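Report on the structure given below.
Every protein chain but one is kept in place in this view of the complex.
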Amino acid sequence: MHKLWLKRSLILSFVAVFTAVACGTSSTQNAGSVKVMATWTGAEQASFMAVMKPFTDSTGITISYEASRDQDALLTTRVAAGNPPDLAAAPSPTLLTNFAKTGKVIALNNVIDMSALQAQYSPGWITLGEPLNDGKLYEVYSWVSLKGLIWYDPKNFQAKGYNIPNSWDSLLNLQQTIKSGGTTPWCIALESGAASGWPGSDWVKEIVLSQSGPTVYDNWWQGKQKWTSPEIKLAWQTWGQILGSGDSNVYGGAKNMAATNFGDGGTPMFQTPPKCYMHNQASFITSFFQSANASLQPVTDFNFFPLPDITSQFAGAHVVAGDAWSMFHNTPQAQQMLKYLQTADAQAIWVKRGGKISPNNKVSLDSYPDPLSKSTAQILVATKIAKYDAGDLMPADMKNAYWSAVLQFVQDQSKLDSILANLDSIQAKAYTS
Amino acid sequence: MSVAAAAPSSSVAVAWSPKWITDRIGGVVLHIVVISLTVAWMVPAAGLLVTSFRLPADISNTGWWTALAPPFKFTLDNYSQMLSASNLGQGFFNSFMISIPAVIIPVTIAAFAAYAFAWMKFPGRDWIFLALVGLLAVPLQLTFIPVTTEFVKLGFTPDHLTSLGLPPFIPLWLAHAGYGLPFSIYLLSNFFRALPSDLFESAEIDGAGMLTVFFRIVVPLSVPAIASLVIFQFLWVWNDLLVALIYVGGTPNVAPVTVSLVNLVGSYGQNYQLLTAAAFFSMIVPLVVFLSLQRYFVRGILAGSVKG
Partner (left out) sequence: MDFSVLLTDLPTLVAVIIGVPAVLAAYIVGGEYLVRRLPDKARPSVRPWIWVAPALLLVTGFLVLPAIGTIGQSFQDNHGKFVGLTNFGNQLSGFPTGGSWIAIRDNLFWLIFYTLFVLAFGLLLAVLFDRVPYEKIVKSLIFMPMAISSVATVVIWKFMYAYQPPGQAQTGTLNAILNGLFHQDPRTWVQDTTLLFGLIPINNMALIAAAVWGIVGFSMVILSAALKGIPADLLEAARVDGAGEITIFRRVIFPLMMPTVVVVGTTLVIFALKAFDIVYAMTNGNYDTDVLANRMYKLLYQHFPSDYANASAVAVILLATVIPVLIFNLRQFRAVEARR
């Protein structure tokens, strides 16, 4: 009896395994493939695929693309297990720099076209990719973005006769004027799930750069300047002036800031009557404006001016961010792909689709599809002091503490000293291990 | 058993008596309670369903209940955009390829083990069982790096398996099985242990072996428990995202449908209203599984066989 069942099940297993193996898809690799990991999902994934299409068409190399918005966990596990992708693009270079420190990524000096890079990129973007100060390039940037854009509704400004402020003092005056007109001048939204608080951190870092300059800024994100130091404390207090005492300059106060998702932050500007007049956010926010209010048009219904300079010595300083690529396996296909990605032609494809700016100076300003992105690109090209997003350069636990500090500060500005002291204690530990 | 009247509440003979009235009202109250509880429970999901038929602008500005009054502004946009999501067809197939073995393996292995824990004696049995229950507490994130490191060393990766002609999902099946076993064994042992020992004794007298007892007696009697377990394990695997990404990755040829759907949303969260449509789409298969296994949750099979 048992023998019969044993025979039957053994035969079935054998047949099944045989079929599985026979029908198993054998990967026919002619030109090879590249395994890529990035955070671009949704419409951005479509744009990235559009960028790669000419590459795959001409070389026959297939792109095996993995997208995950939870890149930290995924990439860390893969690299630790010894199974990383060939190339990875990260919105924050900290992770990639950590990989570089532990020898998990490959130096790109002999991999990409360095002379072309040096000719087409401003030095700042190249030095950013050499985080270990050993002259070796570990990260190369393909698309970048500008922070510190103050969005406003031109029709609202016109109706009230407000002028675009061109200095910090005139910004504070404008703020006061709007307030005495009975409306809160600012819209700020901090909720972002696991990353809540980051929009506020953008405010503070922009102020640090514009107020105290690039040296202080660099020392700060490198952990060499304390949070309780006068310059950093001053930056928070300056943001406190924007917020107003008790957050009275912000629509909905502390509660609304904490509870509103950053994507919905600017929407109250477009209500009738408007609930606020200005919103500080990076350029991706325009798609959120239009999603909440399909009739809004760029330039007529929403426009931006850059955050005015605070200290004239540091005029023209801007915080920037970008997508950095690193290589884990130096395969011929991955090399070709990386070389392709640094070219102006490749980068222009996404630029033309909207939503990204290229650091490659051979991408002409006419590639930008609308006046707003064109102005952003112009500012980026002309910027005298461009510094990368400080939060993205800090170790992850420091960055998270920074975001939490924003949330705490907004709840009670009088607690600034203890908040900064706490940040110092985290800073003491975060930069060591 | 006393001789007191045992008439059912609808007996005509005692109509309009106090007991009959309270029974009747009791009946109505019961229905009211059941229905209102269910309706209240459904409100969050109903909100999502209505939202999935609304435009992003409406979703941001007004509550979902306002869509239920005129003017009716409904749209199928979210669903059509979701259905044209990249890799949906392949993702669906991958989800089945992942889920079915990832349910069969732990449920079967757990049944084998639970049988042994419940009806066989061996040294250390109680302690091993207790350790298994304790393993329920192990957070999965702790295991990812150690286990995948070993897999990579052994060459047990999707790429290598595909080049051998084997399904690339094997590491994932084993992972889901490993993670699901503590609960499965815990649940099934409980049910197996509740079966009366006289069943086994009479079977042994009849000369039936352990295998026959297992397949012919224990399993049929534990169908409600096994059916529940199948549902839970299936649900957990079908809706899983992280374990799949860790063990087989998110490339289109192996990613389950959860990856395709979650990636509908841009990296800043643009178009998150597509998730509302995606949620209902991905609910279809688990609900079908649940409904088709419903008929196993019936009284009677175990009549007279349950003891404290």
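Think of it as A and B in the order they're written, each chain with its own count starting at 1.
Everything below uses one rule, namely that contacts are C-beta pairs under 8 Å (C-beta built on N, C-alpha and C of every residue); 3 or more make two chains touch, one makes a residue touch a chain.
Note that this is a predicted model, so its numbers are computed, not measured.
Within the complete assembly, A:Ala259 is the residue of A:Ala259, A:Leu365 or A:Ala421 that touches the hidden chain. Contact with the omitted chain, checked across A:Leu10, A:Ala50, A:Ala294 or A:Ala421, is made by A:Leu10. Considering B:Ala57, B:Leu161, B:Leu245 or B:Leu275, the position touching the chain not shown turns out to be B:Leu275 (whole complex).
One chain of the complex is left out; on subunit A, the residues touching it are 2-3, 5-6, 9-10, 12-13, 15-17, 19-20, 23-25, 72-73, 76-77, 79-80, 95, 98-99, 102, 191, 193-197, 251-253, 255-256, 258-260, 395-397, 400, 404, 407, 433. Residues of subunit B that touch the chain left out of view are 1-2, 4, 6, 30-31, 33-35, 37-38, 41-45, 47-48, 51, 59-65, 83-84, 88-90, 92-93, 96-97, 100-101, 104-105, 108-110, 112-113, 115-117, 120-122, 125-126, 128-139, 141-143, 145-147, 167, 173-175, 177-179, 181-183, 185-187, 190, 193-194, 197, 209-211, 224-225, 227-228, 231-232, 235, 239, 241, 258, 262, 272, 275-276, 278-279, 282-283, 286-287, 290-291, 294, 297-300, 302-308.
In the analysis below, only the chains that are shown with their structure count from here on.
Between subunit A and subunit B the centroid-to-centroid distance comes to 38 Å (mean Cα coordinates, whole Å). Those residues of subunit B that touch subunit A in the complex are listed here as 55-57, 60-61, 86, 141, 144-145, 148-149, 151-153, 157, 162-167, 209, 211, 242, 245-246, 249-253, 255, 262-271, 274. Residue ranges on subunit A touching subunit B, taken from their complex, read 2, 20-22, 24-27, 35, 37, 39-46, 64-70, 73-74, 76-78, 80-83, 91, 261, 263-264, 267, 284, 287-288, 291-294.
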